[in-house]
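With one protein chain removed, the remaining protein chains of the complex are shown where they sit.
Our next item is subunit A:
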């Protein structure tokens, strides 16, 4: 139940983030026992760079407090969609916070929204939808890969979203989004190889008053085909964008500062300033600056986001 709302203390069954450093954090499930590779029930001990953590000892601790480890310390953070996206088990390519945030904004997701999504994939995006509609709306999510659907359904349940999501095993291109959903959706999102083949189903499933649509495609050809189909079906406000987020690593640097002015004077007066041939060069004075570096390898592309509005006339 660890995703749905802010919690003060860690409960058994929560999936939490163990934060050691910015580059070393992982998701763990809080439970007293686990099964080892011989199928025996053993106490759950999580190994970290700073030594072993008895996971049971976390129960009842306040989120955000320091946890002492044999050789250092760590913090426990409550799981949320942003941290989940960074740590979830990848079953497919997934979407990340920058694209996802724009998808929610452009689809005009509100707590009361009824949303259709395909394919579910690893459920990265689904968790953001679920946080946004928790308590009022509903997410219908489809994938034609059965075990992905099962795994996602299990995660949604564990994370406390069970009542607000229906995960179904279905090929949405050939079979659509089920007749029950005709005219029900406020927003539809597709992350499939061929979203353009499902536009007729999209039209059927959007509310009589209309709704918003988004397709994500890494490839421009798919995007092109999608736009053509959207136009054919009379969608309005068809709009394709790309978003890249960069992270800037803040660093203090000491920059050596040279003084060359003394070369203009006669040698005698400056003799002492010049290094002797076999002497080590004196250290230059430095100036402290605050700067940022980009990560050495940057995201160059994720995908094209195509948005559109459907209006029934």
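Assorted remarks:
Assume a contact is a pair of C-beta atoms (placed from the backbone, for glycine too) under 8 Å apart; a residue touches a chain by one contact, two chains touch by 3 or more; residues count from 1.
Convention: contacts and distances are computed from a predicted model.
Not every chain of the complex appears here, and the one that does not is recorded in UniProt as "tRNA (adenine(58)-N(1))-methyltransferase non-catalytic subunit TRM6", selected from "tRNA (adenine(58)-N(1))-methyltransferase non-catalytic subunit TRM6", "NADPH:adrenodoxin oxidoreductase, mitochondrial", "DNA-directed RNA polymerase subunit" or "P-loop containing nucleoside triphosphate hydrolase protein". Across A:194, A:241, A:263 or A:284, the single residue that touches the chain missing here is A:241.
In the complete complex, the residue from A:48, A:106 or A:151 that touches the missing chain is A:106. Contact with the omitted chain, checked across A:36, A:163 or A:292, is made by A:292.
When the omitted chain is restored, the residue from A:131, A:170, A:184 or A:201 that touches it is A:131.
In the full complex, subunit A touches the hidden chain at residues 4-6, 8, 19, 22, 25, 62-66, 75-78, 80-82, 97-98, 100-102, 104-106, 108, 110-112, 128, 131-132, 134-136, 207, 209-211, 220, 223-224, 227-228, 234, 236-250, 252, 290-292, 304, 306, 311, 313.
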